[in-house]
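With one protein chain held back, the other chains of the complex are shown just where they sit.
Just so it is clear, A and B label the chains in written order, and each chain counts residues from 1 on its own.
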Amino acid sequence: MTYWIGVITVTGIWMIAILGISVLTGFTGLFSMGHAGFIAIGSYVCALVSKTFAAPMWIGIPCGMAGAILVGVLIGIPTLKLKGDYFVIATLGIGEIVKLLIENVPQITGGARGLTDIPRSTTFPLVLIICVLCVVFVRFFLTSKHGRNGIAVREDEVAARAIGINVARQKLIGMAISCGLCGLSGGLLAHYMGYLYPTMFTMAKSNELILTVILGGKGSLTGTILASLILVPLPEFLRTEAAQEWRMVLYGVLVVFVIIFRPSGFMGDRELSIKGIFRFFKNRFGKKAEGGVGK
Amino acid sequence: MFIQQLITGLSIGSVYALMAVGYSLIYSLLNFTNFAHSVCVMVGAYVSYFFLLLVADNILAAALCSLVVAGVLSAIIEKVAYQPLLDKNVNRIYLLIAGLGIQIVGENLVIVLLDGRFHAYPTTFSSIPIKLFGISIGLIDLIILGVSSLALVLVELLIRKTKTGLAIRGAASDLNTTALMGVPVRRLITIVFLLAGLLAGLAGSFTGLKYTAYPSIGSLTTKAFISAVFGGLGSIPGAVIGAFFLGVSETMIAAYVSSSLRDMFSFVLLVVVLVIRPTGLMGKATEEKA
Partner (left out) sequence: MSNAAAVSIQNLTKQFGGILAVDHISMEVKPGEIHGVIGPNGAGKTTLFNLITGIYTPTEGQVLVDGERITGLSPHTIANAGIARTFQNIRLFKELSCFENVVTACQNEVKYNFLQGCLRTPKYYREERRIQKKAQAILESIDLWAVHDQKSKNLPYGQQRKLEIARALAMDPKLLLLDEPAAGMNEDETNQLAGFIRQIRDQYQVTIILIEHHMDLIMEICDAIDVFNFGKKLASGTAEAIQNNPEVIEAYLGVDD
């Protein structure tokens, strides 16, 4: 039982980061290859603050979030204005730099040996509450003017500009939110695991997170949540090593197939709602009309 | 000592250039980062390894074999994965994501089917040094540098002097107009992917020779992305200059400062370039067409 609570807690922690990436990729149309780096910044800053000043985690975590947002915005300002893949490559660079930095300043970060003895103060109820708050926050953001502007930028930048949206600023907002949530996730992770290694935050991790968003459906919040709930704890079900390895192959194949045959992802941009499910059944059994999950 | 390092740096730079030119070619045509490029590099490395292991101890023949296989693979990837997306005229980011998916499949398939270990090329060749004016230089560095440079010159000639090259240059400046002028753009794109794959296969063979073959060897293509950004995304001369600069600087830093700072240097360089002059050395800001 304790084991499964642990699995759910870890799933929740990663889901917060995935939600952040969803805001960036699914709802602003930007693709990042280095968000594991922002989780790393959040976790290390938080852990170091907590350890050095013996501060409680509600001080450490905001520090980690601030660090992640600061770095994200600083790299975003010059690159988000450019056309093309400059931003993708910049995030790839940041992700690698963060990892290399952690490895190369062992005096502070413990280097490749890792950072240990972080107070293990993240609990299951805490993660649950924060998860719910994050989902509500993202949902509220997306249905407000600023969220809609982000979606407009995703859909068509030229048209977004033509209706008066400051595209560069809108992208920075997406970046800041995603980095903040990744930082939060990192802080919780540090205080849950009790230790940190640079290899927890590789490019492969970044890829895994962003693929979860894409499989769930770019532009569907419920899709993202469902995908996180299924895909993040998947390794725990696949206990053999061979199955673990095939998992990533399967991820890759799924992504290619989804992109080619169903580019909008598993849920598309539809949202799952109680009302939608109700309507689905009513349509299915009532009129036999074409129904489905709707808004 | 310095000359020796310089040759090593240039040889690494030339391999980066092989990858960067392919990347830039595709980018200039279709405006997306082809992450599947790394799969071609990785396959190139393994094909050479198995050639040396099973067929003959001849590195040039092995490299040729890698080149062909990777080229064909690249064209197949383009046909199977990118073409349907291009047909639907989707946002370029989908192409990038599909490429990333292919990269992940390729890398993990090797782990599953083979293993995740490092495979040194079974050749006696790599350790032979030669003496030139009293300096001992690795023979492989000279061969890599020589063959890569030759390949780069051939590509340059192809682009500058042939009809196909002219069409590629046209398509790079405006794909739609080129299509309207009656150039079979579809075939042109396949040719460019084939060309990029050939170069990637050669690069894979050479990196395998230098660093052994392993599943994530393709991630060296990030160095090609850095070279291309440094030179200006989409600019082929820029990518070559960027690649040689990166190769030499990395080697010098590893030799005279610290080898653990080598990669750090590359990525910091990337971020500094992006912050200070994001369009790179040869890049120019383009105005968006509405």
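What we mean here is this: a residue touches a chain if its C-beta (ideal position, glycine included) is under 8 Å from a C-beta of that chain, and two chains touch if they have at least 3 such contacts.
As the structure is a computational prediction, the values presented were derived from the model and not from experiment.
Only one of A:I5, A:I59, A:I108 or A:V158 touches the absent chain when the whole complex is considered: A:V158. Subunit A residues in contact with the hidden partner, per the touch definition given at the top, are 137, 140-141, 144-149, 151-152, 155-156, 158-167, 173, 219, 264, 269.
Here, only the chains that are shown with their structure count from here on.
Work out the mean CA point of subunit A and of subunit B, and you get 30 Å between them. Contact residues on subunit A toward subunit B in their complex (touch as defined above): 29, 31, 33, 75, 78-79, 81-86, 88-90, 92-94, 96-97, 100-101, 103-104, 158, 203, 207, 210-211, 214, 242, 245-246, 248-249, 251-256, 259-260, 263. Looking at the complex, you find that subunit B touches subunit A at residues 27, 31-33, 81, 84-85, 88, 90-91, 93-94, 96-98, 100-109, 111-112, 219, 222, 225-226, 229, 233-234, 260-261, 263-264, 267-268, 270-271, 274-275, 278-279, 285-286, 288, 290.
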